[in-house]
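One chain of protein is taken out of this complex; the other chains stay put.
Chains here go by letter, A, B and C, matching the order in which they are written, and residues are numbered from 1 within each.
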Amino acid sequence: MIKLRAGILGATGAVGQNYVLLLENHPWFEVNYLAASPNSAGKRFGDAVAGKWFMDKNFPSNLADIVVGDASKPEQALEKCDFVFSSYEGSKENIQETEMRYAELGIPVVSNNSAHRWTRDVPMIIPGINDYHVEVIDTQRTNRRFSRGFVVTKPNCSIQAYMAPIEALWKAGYLPKRMIISTEQASSGAGYPGVPSLDLLDNIVPFISGEDEKSEKEPLKIFGTLTDGEICLYPNLKISATCTRVPVINGHTAIVNLEFDNKKPGSLEEIIDIWKNFLAEPQKLGLPSAPQHPIIYRYEDNRPQPRKDRDAGNGMAVTVGRLRKCDVLDIKFVSSSHNTILGAAGGAILTAELLHVKGYL
Amino acid sequence: MIKLRAGILGATGAVGQNYVLLLENHPWFEVNYLAASPNSAGKRFGDAVAGKWFMDKNFPSNLADIVVGDASKPEQALEKCDFVFSSYEGSKENIQETEMRYAELGIPVVSNNSAHRWTRDVPMIIPGINDYHVEVIDTQRTNRRFSRGFVVTKPNCSIQAYMAPIEALWKAGYLPKRMIISTEQASSGAGYPGVPSLDLLDNIVPFISGEDEKSEKEPLKIFGTLTDGEICLYPNLKISATCTRVPVINGHTAIVNLEFDNKKPGSLEEIIDIWKNFLAEPQKLGLPSAPQHPIIYRYEDNRPQPRKDRDAGNGMAVTVGRLRKCDVLDIKFVSSSHNTILGAAGGAILTAELLHVKGYL
Amino acid sequence: MIKLRAGILGATGAVGQNYVLLLENHPWFEVNYLAASPNSAGKRFGDAVAGKWFMDKNFPSNLADIVVGDASKPEQALEKCDFVFSSYEGSKENIQETEMRYAELGIPVVSNNSAHRWTRDVPMIIPGINDYHVEVIDTQRTNRRFSRGFVVTKPNCSIQAYMAPIEALWKAGYLPKRMIISTEQASSGAGYPGVPSLDLLDNIVPFISGEDEKSEKEPLKIFGTLTDGEICLYPNLKISATCTRVPVINGHTAIVNLEFDNKKPGSLEEIIDIWKNFLAEPQKLGLPSAPQHPIIYRYEDNRPQPRKDRDAGNGMAVTVGRLRKCDVLDIKFVSSSHNTILGAAGGAILTAELLHVKGYL
Partner (left out) sequence: MIKLRAGILGATGAVGQNYVLLLENHPWFEVNYLAASPNSAGKRFGDAVAGKWFMDKNFPSNLADIVVGDASKPEQALEKCDFVFSSYEGSKENIQETEMRYAELGIPVVSNNSAHRWTRDVPMIIPGINDYHVEVIDTQRTNRRFSRGFVVTKPNCSIQAYMAPIEALWKAGYLPKRMIISTEQASSGAGYPGVPSLDLLDNIVPFISGEDEKSEKEPLKIFGTLTDGEICLYPNLKISATCTRVPVINGHTAIVNLEFDNKKPGSLEEIIDIWKNFLAEPQKLGLPSAPQHPIIYRYEDNRPQPRKDRDAGNGMAVTVGRLRKCDVLDIKFVSSSHNTILGAAGGAILTAELLHVKGYL
């Protein structure tokens, strides 16, 4: 099988480094183009990341000699890749424009950036939850007269720790009505250098810029219905979120209090069974990055813990625990997942796999 | 002025060490009796804590030669102290019985233990919130035919981070109806050796045994009304709590989502003003350990932080920040305080000061 | 190929849990017997470690139903295993006696314990360094009239971070004469619960009981010569060590200052070449747990770092960096390795592999 040639925009940055590692030995994709800011452009990749490679694992040695392209010049990617992952940094306007120029040139863009998340004809996809939103790509292509190219986004990492358990209950007929969420998020979510050690030694920081708002709004688009190729925000869910930073390297943890709409599960055991048996599109389609079980329930009182559970399902599963009745809403639980794998590069790779199977790449 | 002679039961333990330091140079009390388990009894205090003194500051050198008493033998405290602070460890039954035997012998007990918190004629006091519950002592003395002695308790450390802000709103006429709380609690709350470092390096633990329940129930007694010298639990407040442990030495942080009963504040500014202007009994009575302002509001987005705010008001103030509207309940905010000072030994010392002024010691 | 049946003494403890994980899918050995203290004996392994399993990865599900044996009763191991790994806890005398009873019954013991390290006819082996010391087993068998059984030990974890680089230089003709070493050791070295979090948050502890002494003496036996089946301590090396504990989960780091005996390398480059090209018995014999390169040299100024380098060579390699001239002795460098893999269970498994190839198992 001939592998699709993937490009990485922002390859020298924090998310880019994750892409580089996760795509090593990928069965369907191979990294064939690495682009970054004009500063790094023209350098060997090995030189461009020297002193800036912060991942625990080294990058594949065969990438060291690739000459880094200029991510702001989409034409450089032509002939070199069949699609790109974008974790390119810049102003919102700049990213919006640049990503669309790749699409215009016929290069599909799977983006980690928030820039296009609220663009009407750009879907924000979590495989296993709103896979059918890929159809918005057709609308986008029509609207913008793109032939092969398009832009899709993935949501913020903070919500991925608990979207799967909500979706599983939804599919079982139990719709969410109101949610109060607080998160304990890992340092790597802020990239590198990111959060100073002086802020996280013997300390937590109860604020992450923009994160509360993203956590409250993005689920409404993801749970949105599709009408005539357009997404209508889901109107019947209210979320209140408080996001905090804790001294953890990888793994976001969320404490979720949830109220159901009219219909409620009969027991906590029923809910756990729903979670344990949940299988979604990525599992049914056999996507290479899909975990065997998207949701893992741990019965131990003291789980999930980010360090012990972040690697479940190769970092692509959500681990849930501490399901209890909530005296204010209906239920409460703790949910955790790997923020830079499921929540960032891994989730985008899974999206690309989905797009490939659906014929969009 | 002649100082009251205080005893410390459990003086060699984690809370006991806090008492020792906080009572150094106290204007009204002086430590005159140190008691611990039979293991330590009979040793010099300096020897009993050798290798077990885990506080950053050393203990006062004048205590080194005090011979440690046996806390399980209340008669040893007679003639040596006018009242005792109890952080004695043991089974619930054992603590209940032992503390009452001190009271029976005429020695008032201000206890950190949870053993008597739900005993009907024992008040659970937070000075500045339910000071008038001290009257339950009269009932207790009558019930049990105590003359001078009695037992009072203080609530669990986890709720002290947010009880003052709730009380301030209550006094202003805004009663709480429903609260969803999640906490990020410091390691010192588990005592020493307490939480293993392997559990808190690059990790959080989303569970503290018994803590969710205490957080949900104890406020109902504290906010209870007094009828004929008995406390009736406050019936109109529902609390749902999830308590977690984070890699912080001292300082519990709570994320509070709050719904008011019928009457609601007009604006967030009004709430902040209520908090900033809140003064309670300890301030009015000029208690030595009372902070000038029991509640400090920080306008910065990223506060309160446990390391930076735990020492506010010498560890006796609550620092609040991030007040926002909540789309599910009414408001949400983050609140933090020092768990071993306000939340434990400091809070109990403030209670003793209150009891002294009220004529009970 | 029929796998050898391995037993694990102390299987529920910290090192035992490492054995369980590292032996999963081992090509030569399979775990067939799990033993622990009388407390755990008779329980299902799954029950015995419930709430005590502290490794990030779960234990293989097929071990859950194995009934735990009593490690203090060697006869229980008969028929169940061809040899045992011992990380059984107890007094020195108790361990010495128990391990020898296994040997007497014909069951070879590869021990992590320090109890027999200084027993004259028991070798202390680091594969790749003193492989030929296995011959002491013959002496031991003769002395004690053992037929098949014997006891071998491995040295303390703290020295493994730098023994390989010293050995590589030795083999190249550059003998060490004097060494000054300080270590920054990981929390997992103390087992679980081990070091309290209150000791390692915002702190280091400059003392590990017994560790300085082991670091100074054990290399003398390992580098000892063999005469008539007996080890003579190497007389010409003086070591001064200071061992400290730092807030790191896994990975011991050593700062080594080294003076050579008469002959000295010509340049730092020569030394790096020696390290990079070093291959030893485990590599030549193709032992399954042997890393491809026992020593990895990192040229970056800021390496080795325990979190980034501990997994090099699947946790079995030593990573070295910062080689510089020393103005007091001859050279200095920083060396790091995984303390619970190379330094404990992994090192013992490699020893067992060596013993198997040499015909002792």
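To be clear about the criterion, contacts are C-beta pairs under 8 Å (C-beta built on N, C-alpha and C of every residue); 3 or more make two chains touch, one makes a residue touch a chain.
Just so it is clear, the model here is predicted, and its values are computed rather than measured.
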Of C:Pro108, C:Gly149 or C:Pro306, the one touching the omitted chain in the full complex: C:Pro306
Residue of A:Glu24, A:Asp47, A:Glu135 or A:Asp199 touching the missing chain in the full complex: A:Asp199
Contacting the left-out chain in the complete assembly, out of C:Ile239, C:Ile272 or C:Ala290: C:Ile239
Touching residues on subunit B - with respect to the absent chain: 51, 56-57, 201-202, 249, 300, 307-308, 311
Residues of subunit C (touch criterion as defined above) contacting the omitted chain: 178-180, 182, 184, 199, 201-207, 209, 212, 216, 238-240, 242, 244, 246-249, 253, 255, 257, 259, 301-308, 321-322, 324, 326-329, 332, 334
For subunit A, residues in touch with the removed chain: 54, 187-188, 192-202, 247-249
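In this text, only the chains that are shown with their structure count from here on.
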Chain occupying the middle, per Cα centroid: A
Chain centre separation in whole Å, for subunit C relative to subunit A (CA means): 41
Separation of mean Cα positions, subunit B and subunit A [Å, integer]: 43
Overlap residues in subunit B, where contacts from two or more other chains coincide: 199, 201-202, 247-249
